[in-house]
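What you see is the complex with one protein chain gone and the rest in place.
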Amino acid sequence: MDTVFEGQILFRQYLTAQNEVSTELPEWARSADWLTTCYRNMVLARTMDNKAIALQRTGQLGTYASLLGSEAIDVPVGLLMQKEDVLIPYYRNHAIQMLRGTPIEEILLYWGGDERGNASPGMGEDFPNAVPIATQAMHACGVASAFRIRGESRVALTLCGDGATSKGDFLEALNVAGAWQLPVVFVVNNNQWAISVPRNLQSGAPTLAQKAIGAGIRGEQVDGNDVIAMREALQLALDRARDGKGPTLIEAISYRLSDHTTADDATRYRDNDELKAAWELEPIKRLRTYLHSNGWWDETQETLWQEEVNCMVQSAVDAYLDTPPQPIESIFDHLYAELPESLREQRDWAMVKAMKGGSHHES
Amino acid sequence: MDTVFEGQILFRQYLTAQNEVSTELPEWARSADWLTTCYRNMVLARTMDNKAIALQRTGQLGTYASLLGSEAIDVPVGLLMQKEDVLIPYYRNHAIQMLRGTPIEEILLYWGGDERGNASPGMGEDFPNAVPIATQAMHACGVASAFRIRGESRVALTLCGDGATSKGDFLEALNVAGAWQLPVVFVVNNNQWAISVPRNLQSGAPTLAQKAIGAGIRGEQVDGNDVIAMREALQLALDRARDGKGPTLIEAISYRLSDHTTADDATRYRDNDELKAAWELEPIKRLRTYLHSNGWWDETQETLWQEEVNCMVQSAVDAYLDTPPQPIESIFDHLYAELPESLREQRDWAMVKAMKGGSHHES
Amino acid sequence: MSHETITMVEAVNLALAHEMEKDDSVVLLGEDVGTNGGVFRATVGLKERFGNRRVMDTPLAEALIGGLAVGMAAQGLKPVAEIQFMGFVFPAMEHVICHAARLRNRTRSRLSCPMVLRAPFGGGIHAPEHHSESTESLFAHIPGLRVVIPSSPARAYGLLLAAIRNPDPVIFLEPKRIYRASKQPVEDNGVALPLDTCFTLREGSDLTLISWGAMIKETLESAEELAEEGISCEVIDVATISPLDMDTILASVAKTGRCVIVHEASRNLGVGAEIAATIAEKGLLDLQAPPVRVTGYDTVMPYFRLENHFMPNTADIKDAVRQTLEFV
Partner (left out) sequence: MSHETITMVEAVNLALAHEMEKDDSVVLLGEDVGTNGGVFRATVGLKERFGNRRVMDTPLAEALIGGLAVGMAAQGLKPVAEIQFMGFVFPAMEHVICHAARLRNRTRSRLSCPMVLRAPFGGGIHAPEHHSESTESLFAHIPGLRVVIPSSPARAYGLLLAAIRNPDPVIFLEPKRIYRASKQPVEDNGVALPLDTCFTLREGSDLTLISWGAMIKETLESAEELAEEGISCEVIDVATISPLDMDTILASVAKTGRCVIVHEASRNLGVGAEIAATIAEKGLLDLQAPPVRVTGYDTVMPYFRLENHFMPNTADIKDAVRQTLEFV
């Protein structure tokens, strides 16, 4: 029997949780610059995240999906994408949105149940959060197709979770990306859980990266707690896509250190020892240790930066809490470019009902 | 970088189009028994197919999907599946249906636009043809799940085309089959075309069998014009599934020698040279040559069998053409187990309208 | 025999447990229905009790959930599949519409599809986008399906038992806003409710209020408050949205001469359209006023900060009733 296909998946890691260098470091990782920027933003991301959870717990935010444990995936994505690239995120990528220009108060606005949180001019052409799982993977292919049709050197980057890799949308998207050699990068944040469903129940495949093989595209597995590995993998994938060399699937191995969302209670289904073990691998401590050991970061800087970050987040929270709700007619005014005649009556009713004395008046 | 996964796809073939043995033959292929049975049924299948096309051309059948070029895939499937297994076919598997016990006249009835064509008691628990592409792959997993839940040693076997492998249903089905280690066999009839879309536009993957790798299941590529290879691959897959060793994906390489259906005209999009070349590889001639060269079949047998087969098919055609249409109330009577009260009025109208003098009377 | 005071979501759980105990062919599948017991706890304890062969956490894929259920049902199992929120049911539509609804008809009853597709639906719990829609109409339009919506713990119990036992596919939609809104004594007696009849929850003579699901709460409250004004409303819980029992509705409207239909879904082609159209067609001469619909707007369900504006409330219902009564 002839072998008609052979494939393999490699695992990329430079810095272990024990602060050991497991693969020779790339040149750029031997200087402070990018890594401290990365670190600062990871701390900012986590601070924002903590604050959002606190807001939710006090009834000032809706159900919120924490990014805890994704910092080493999302911050490098946010730093490495070009402005003209397009982000097609899932619902856990607030750090990327922030780095690409969405003010924190607008991110909070979204999680506060207000569509204006998707309207920030800072978002440029980026997609809003995708709530229906994996649908964004196809939109990314549509965006990438538009780039190809117009002959633009831009990249569409999309993210999803490990659970999302089971959904047809993700798989159809990988397939068309391969068939059309689209300038798209798929990043799977394999945080080991899809709400209560563990990774091994999602798929019999030993790696999720090998789903790339089924679609005939490049795939690799990366330590998603190691920003050096993430930068290397992402830069390669982005460059290849931009240069017309086709799509890449990156499976970033991480761990969901939080509950699924604030509406979830992971202790119902998840072993506490597993969680503890995962905390040993977490990305911020790992990077901080590396920065410290190179003398690129110290306790004073840490304290100052944490203070600065607290201020930034607090003023964003204030701005968020000060934002008055949209007028009710907004639900009509963005439905179509122009209000259809047939909706005018409903819009009028809605406004009357919202007025003082109306059935839907909220004081 | 560590290698975390390695996989390969092998191509199985024993008998080439040049009547050469390319791999050592299995023991059973050194005797006439199974191979002549297989041959007879392939001739029967092709005869039935020709007749169906003729019926369509003369307005006595609806749009019909020819099986021409699939004989070496479908006849082995039909012979090797056990009666208690369940077939979940696509719309090109008439030969399997026939071999599993559906009278030819009932197969024709289906293509004549009559639901009774799916009702043959000969079909047992087999599914009817799936018209929406790839949906059957999931039903097969549902059937296989039922076997697993009840602890039965049965296998669900499902087929689809190369085009169908792009659809989420197929890919989600492969994935769950792997995750749950279901007793299911997926056979892809890669006949190189999905209506007008050639195989290379469907996917960037060099083989379709490697979609199994993405799902973490066994996959292999087989010469779908070589019944010996098909039997070997199928038997192994069926045995493994029955023994609880998990699912298999078989990519059978064939060629759609016909138009997509009788409603299609392949000359609009397909090169005639390609078609000619494909005829050189076709399965019936290949097997006949092998049988002849072993002295297991001769011209007299051929003539006699062809006559017999013609009679069988003709009497099925006669029976089909003699079948009166269903009464109109049949469209109500199988909608629910019991007719909902609210539909009684519509059913009554329909019957009145179908009566002599009614608006829908057909004489 | 237990006779507990329970919530609607507990009643769902009770019915599932009852039927799984009684009938081995009943199996559950869906996302997070196993160890987690469902994000609303509707299936809590069932995996522990009946094992993971019968309570299956599926990969994250709704088309798959629909397709698996069809395959299992064709094999004579009675799968009860959960879609985590109705807003995520769309990938399963092809299996529901093209297969579940048709398997019996397609095979002239050789095969059938006794499955239930459960999904929590509706707004009012301040949930994220896509977690609050009411699209029962999309299923109700499809011949071969049944669409059932309970509005109380007892009806959830009895109707879910009926849905599971029914030999055809049932879309069972659970108004999550009232999952825990109130408790009711529910006897775990295995008695199913009929799937072909509306429930008249309150008799009245001036006007017929027609509703279902979570809005039954506001509808009943409105009727109560209107009674204090001397207005006597009959309240009908449609419950079996499709096939629709128009006889009960028409008889009530023949008696009262006036009706107001209340639903949370968008107005255009909401189930209220069919009810109003049929009343006009078959009961025109009974009507002393136009059949009025009090519904969500023909807009996308707003994010939760504005969602209360979208949903009808008792003031809206009472206004519509008064206006209808004033019509001459």
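Which chain is which? They are A, B and C, in the order written, and residues in each are numbered from 1.
Going forward, a residue touches a chain if its C-beta (ideal position, glycine included) is under 8 Å from a C-beta of that chain, and two chains touch if they have at least 3 such contacts.
Because the structure is a prediction, the values reported are computed rather than measured.
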Contact residue for the chain not shown (choose from C:G34, C:P59, C:G87 or C:G257): C:G87
Residue touching the undisplayed chain, where the options are C:A154, C:A227 or C:A289: C:A289
Of C:E10, C:E82 or C:E129, the residue in touch with the unshown chain: C:E129
Residue among A:M81, A:A179 or A:I195 touching the omitted chain: A:A179
Contact footprint on subunit A, counting only the chain that is left out: 86, 88, 115-116, 118-121, 123, 125, 127-128, 131-132, 135, 137-149, 156, 168-169, 172-173, 175-176, 179, 330-331, 334-337, 340-343
For subunit C, residues in touch with the removed chain: 63, 87, 90-91, 93-94, 97-98, 101-102, 105-106, 129-130, 135, 137-138, 140-141, 143-144, 242-244, 266, 268-277, 279-282, 284, 287, 289-293, 297-300
Residues of subunit B in contact with the chain not shown: 62-63, 91, 112-115, 131-134, 163-164, 166-169, 194-197, 201-203, 263-264, 268-269, 325-326, 328, 330-332, 335, 342-343, 346, 350, 353-354, 359-360, 362
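We adopt the following convention: only the chains that are shown with their structure count from here on.
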Most widely separated chain from subunit A, with each centre as the mean of CA atoms: B
Chain centre separation (subunit B, subunit C; CA means) in Å: 40
Distance from the mean Cα position of subunit C to that of subunit A, given in whole angstrom: 36
For subunit A, residues that touch 2 or more chains besides their own: 166-169, 201-203
Contacts with two or more other chains, residues of subunit C listed in rising order: 59, 61, 63-64, 91
